[in-house]
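Encoded as structure tokens, here's the structure I'll be asking about.
Only a single protein chain was left out; the remaining protein chains are all shown in position.
Naming follows writing order (A, B and C), and every chain is counted from residue 1.
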Amino acid sequence: MTVTDRTITAPEETLALPAGPAIAHRPLGVFTRPQGSEGWRSWLFTVDHKRIGIMYGAAALFFFLVGGAEALFIRLQLATPNGSVIGAGTYNGVFTMHGVTMVFLVIMPMAAAFANYLLPLQVGARDVAFPRLNAFSFWCFLAGGMLLTSSILVGGWFQNAPDGGWFAYAPNTGLLFSPSKGIDFYAVGLQILGIASLVSAINLIVTVLNMRTPGMSFFRMPVLTWMLLITQFLLLFALPVITVALFLLMFDRLWDANFFNVEAGADPLLWQHLFWIFGHPEVYILILPAFGIVSEIIPTFSRKPLFGYHFMVASGIAIGFMGWGVWAHHMFTSGVGPLSVAAFSVSTMFIAVPTGVKILNWLATMYRGRLRFTTPMLYAVGVVSMFTIGGLSGVTHSIAPSDTQQTDTYYIVAHFHYVIFGGALLGLFGGFYYWWPKAFGYKLNEGWGKASFWVMLIGFNFTFGPMHILGLQGMSRRIATYRADEGFALWNMVATISSFVIALGVLMFFWNVYVSTRNWKRAGRPDVGPDPWDARGLEWMTASPVPEHNFDEDIEVDRLDHFWHRKYGKDENGRIVRAAPTSEIAHDGSNTNVHLPSPSYWPIVLGGGILLVGYGIIYNLWLAAAGLVFLVASIYGWILEPADDPDAAGHHDDHGDDHGGDDHGDPDSNGGPSGNGESATADEPAETEEATVG
Amino acid sequence: MSKRLKALVWLTSLLITAGTVVLIVVSIVVTDDHPLSTLSPVGRQGRDIAELINPIFIVAGVVFFLVQGAVLALWWRYRVAGSDSGDGEFGYYDDDEFPEQTHGNNRLEIAWTIVPTVLLAVISVFTLVALFALDDVKASDEDVVVTVIGQQWWWEYQYHLDGNTDSPPDFVTANELVIPVGVDIALDIKSRDVIHSFWIPKLNGKRDAVPGRSHDWVIQADEPGRFRGQCTEFCGLSHGYMKMVAVALPTAEFAQWRDNQITSADIPQEGTPAGDGWATFSQQCANCHVINGVTSAANRGGDPESAPDSWDIYGEFNGPSAGTYTDELVAGAAPNLTHLMTRGTFAGSAFDLYLNAGDHVPYLNLADQATLNRSELEAWIYNAPERKPADADDLRGMPARTGLSPTDIDNVVAFLSTLD
Amino acid sequence: MATVTPDSPDTAHAPDEHASGGGHDHPSNWLYVKVAIYLALLTAFEVFTYFETVHGWGDTAIIVMLIIMMLLKFFLVVAFFMHLKFDHPIFWRLFVFGLILAMAVYMVMLTAFRIW
Partner (left out) sequence: MAETMTAEAPGHTPEHHDGEHHTSTGLSNEKLAMWVFLGSECLLFGGLISTYMFNKGRIGPNDVGPEDVFDIPFTSVSSFVLLMSSLTMVFAVSSIARGDLRGNRIWLATTAALGATFVAGQVYEFTAFYSEGLGFTTNLFGSAFYALTGFHGAHVTIGIIMLMSLLVMSMRGNLGPERAETVEIIGLYWHFVDIVWIVIFTIVYLFPQ
């Protein structure tokens, strides 16, 4: 990565990387690196984990509007019996895309936004372990998301959208029963998203294991870091499983393989097992980041440390583990044998135990605290309250015999919206409010924030609360209409109206972003300071917005909540008092001698190549082959990209006063001063190429 | 937050609380009929399930109130007053505002690990007992076994009166599963194409119909009645319209119904409307629909000597090269219409065949007791996919017959009306 | 203002395990050759069972033996060729976690199909 000699003085310029001198040494002529850190180009080619995080967040919010609009269509269609707003065919596409979009293009990337932005900061690192790969993960995600979403439009409105439900049970997704391109979009799209998440998981795991600042032992890491780490491990091990399933499906559809061909003796339950071996860990992938966020917010606004830190970490690990042993609770009626059902039923129930530990520890953190109900706190407490509802209905599903009554009804729909919306999404929104000042330098407006929270919460409860009743009254899910004499009209109407209340709340959030930004600009961009909430984690120990180099110098961590303990100490009476003003402790972002990775063209180029291969697989294998060639070429481009600008050789240190390393640079070696500048790429083709083989 | 906003928020919450109460009251007073409700079981299995889950609902309710109560109490008790002022400094604490800094309490942690564990252990014991009891699906009281075959988007029932599913069924019907009251009826659930799920909520939970597999299930009804059902595994385009009904008849009536079903239909007299309808039917419909005694295998393009329809949808699997059930796995099959008029609903029970046949009209002799839902039936015959989305080109669902004139359709309906 | 003493650190967490380089005492080439010889022998014996099935050993016995030999080969390569025996234990943990998880999950899946 480039080691550009940066000489920046004014704090407001910290994000501006001055254009370096022209590249003097071009190993293979063409492969220079992009320059500059301003303008839209700098976003396309950035490798900065913070910008990547912000882009993940923005993309997720965009897709949230798409998925939400789909949800509103679902609700409109179901508002009255015999609804005819959208026909059955479109409806099937709409709810499938709603589920897929919300799970893979909203909650997961939102969590990725926080993981990217915060993980390195929370462990006190400069960046993630592999910044270029990180950028690639994002573009690859965006390629997958665009491919999937484009299915709504190509060949006519919802003509080629996936329509097999988000878990796409075979054999309904076979070519025979689903001849449109929809399922191909589903399989290829998820495969691409899987590559993105897998690469990112490896990257973040290495970051946490390897990039911690001195003194940051595992049990000094914030709970959010822990939860994100566990999430990455779940991704690491769960994604290959759905990769296998999707490959089998693609082979069936593209090349007439027999994996789900019942006529050839296949057993469709294979798909279900593979999907849910992935799918259940997946739901914890959705919720654990939110649990982490809640564990950051509640202590801050209770002005107490998190209660039972070690138990919070342990219960997170326990959830991660147990999540692997419960998948067949989605298959209680599929015809798996009674012993399996019994085993999975019982194992599922006990997941309530570690989850309960979390809920109760949050409550204990609030107990006798000084609670300030800021917007983030509202969201966090909202999670505690709403997730519990969803969790409890989850436990009632785990009672296998009664799940035979509940499964595939709106009672399930209620369950998972309570845990996903009421848990994951509220948590992530809380995170937006909480870390917004960190990322952008100003707070979102509290008034609008609270109003939007309450509107959302009320809308949410009246949308999904009634679904419990509907489900128990026998309303099945995924039905495009219901008969008038089935008695579902009332609560469906309530749910539909309320879903528009949620939409209002969501719009208020966006309005809040707009208003707050405008007001901040009008007020002459006042500085919120590094630590606007009086918080505890390392990310608050540097300027807001975080300068490109994160920290001016390494932080030597000596305990959990290091930053907080630097701010506050005890007097001789054991009373807590301020030890030093925040401004003295926090870095001001003025150290400019930190060497940062240079931007790179290749991550986005590779992302484009993947998009090409994706469409190629769906429409024309020659295109896919061309895309593959392009990809391989880009991988070599990536490898041969100069590690940095040789003229700037030298300053590897992050201490501005230490220039001792000038002599080590070897401008003639391809790798540049950073020594083994190429080895990075050596193992990358393994992932990238393999991913594109299909 | 500004004063006005605050007032607004309070007002809305008040309105909403009031609204909820009104709504719940309305929903209770206007006792909507819920024919698919899982909360009012009528069969043994359904009751066992309800008895298992109801106490668990109560436990969950208690946990619910404890947690929500705790949230509200903590909120009320420990909030810092005035903490919602809208100024920019919001969120800062004064330097002396410190509560006691508790880090944790191992005994508490252990307590709230063990208590739920014990609670769940108890629940799991009841669950397992119920599970294995319910799984004991070998029906013994009656020998009738019904092979239930799901396909896009209707149900076929093959009655094996002697309980032997290896031999051809005694008769075949569709969408309305008739059973004697009070006895366990064994079901053998299969599928001809994709996965479906058989579910009569008032009688028992659901069981998936998975192609290539056959699943045992059992239903029983305590009292006579018509119990609605719905296919609950997403099965493509018309999944939402794939419903069914279970009809429980007193033993004597069931016997009467059964004896009628075994009989074949008669070819109507030529020259009558029904006779003309029969002619049209033979040309336009009989290549898919079987009417015992009226259509023959020849109608279906098969060998007239061979069995009229292939009841054994998979048989022993002998590999694709043996060519066993290749043709049967995309449904391509259509409901057996021999006794169409004895059913209360048609086309995956999505439509009523009779206008005033509520769930309670005596089920036998429907044709005499209720009025035929003629317009719906005619519309169906004329353009089925318009009434219920289908994909007949791919052998899924019934094709449109828009070439038929109104008289043709009248005649066909006249013919169909003889099928009781 | 009262004298301020920094709050005492949390309960004793040893400073981070700054394990150094992971004891790279590279084994000699001869060791590798020996390992390769074992691998070859094991392979030969594996193939031998295939041709000797006729001698009426039960299938189960053969399968068990094959699995044992397979695992032996597997761990020989992992431990020696991939250096796990000499390397930092974290590699071992990461890899074996994936391995065991895979075995457990898929075995449960297969038994859920077959035996139960």
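Keep this in mind: contacts are C-beta pairs under 8 Å (C-beta built on N, C-alpha and C of every residue); 3 or more make two chains touch, one makes a residue touch a chain.
No experiment lies behind these values; they were computed from the predicted model shown.
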| item | value |
| --- | --- |
| Selected from A:E70, A:D163, A:D184 or A:D267 as touching the chain missing from the view | A:D267 |
| Option from A:G57, A:P131 or A:G189 whose C-beta touches the chain left out | A:P131 |
| Absent-chain contact - pick from A:V154, A:L209, A:L339 or A:L507 | A:L209 |
| Subunit C residues that touch the omitted chain in the full complex | 16-22, 26, 29, 32-33, 35-36, 39-40, 43, 46-47, 49-51, 53, 59, 62-63, 66-67, 69-70, 73-74, 77-78, 80-83, 88, 90-91, 94-95, 97-99, 101-103, 105-106, 109-110, 113 |
| Where the missing chain touches subunit A, by residue | 1, 3, 120, 124-133, 198, 201-203, 205-207, 209-214, 216, 236-241, 243-245, 247-248, 251, 255-259, 261, 264-267, 270, 274, 554, 594-597, 639, 643-644, 652-654, 658-661, 664, 669-683, 685-687, 689-690, 693 |
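Basically, only the chains that are shown with their structure count from here on.
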| item | value |
| --- | --- |
| Distance between the centres, which are taken as Cα means, of subunit C and subunit B, whole angstrom | 50 |
| Cα-centroid distance, subunit A relative to subunit C, in whole angstrom | 32 |
| Whole-Å gap between the CA centroids of subunit A and subunit B | 37 |
| Residues of subunit A whose C-beta touches two or more other chains | 267, 269, 338, 575-578 |
| Touching two or more other chains - residues of subunit C | 10 |
| Residue ranges of subunit A touching subunit B (in the complex, touch as defined) | 87-89, 91-92, 163-165, 169, 171-172, 176-179, 262-269, 301-305, 307-311, 333-335, 338, 341-342, 345-346, 349-350, 352-353, 356-357, 359-361, 363-364, 366-374, 381, 384-385, 388-389, 392-393, 395-396, 399-409, 443, 446-447, 450-451, 454, 458, 462, 469, 472-483, 485-487, 489-491, 494, 526, 528, 532-534, 575-578 |
| Sites on subunit A touched by subunit C in the complex | 209, 212, 214-217, 219-220, 236-237, 241, 267, 269-270, 273-274, 277, 324-325, 328, 336-340, 558-560, 565-566, 568-573, 575-579 |
| Residue ranges of subunit B in contact with subunit A within the complex | 1-2, 5, 8-9, 12-13, 16, 20, 23, 26-27, 30, 32-39, 46, 48-50, 52-53, 56-57, 60, 63-64, 67-68, 70-71, 74-75, 78-80, 83-84, 86, 88, 90-93, 95-105, 108-109, 112-113, 116-117, 120, 123-124, 127-128, 130-132, 134-135, 152, 193-195, 197, 199, 201, 204-208, 210-213, 215, 228, 230-241, 243, 317, 319-320, 325-326, 329-330, 350, 389, 394, 396 |
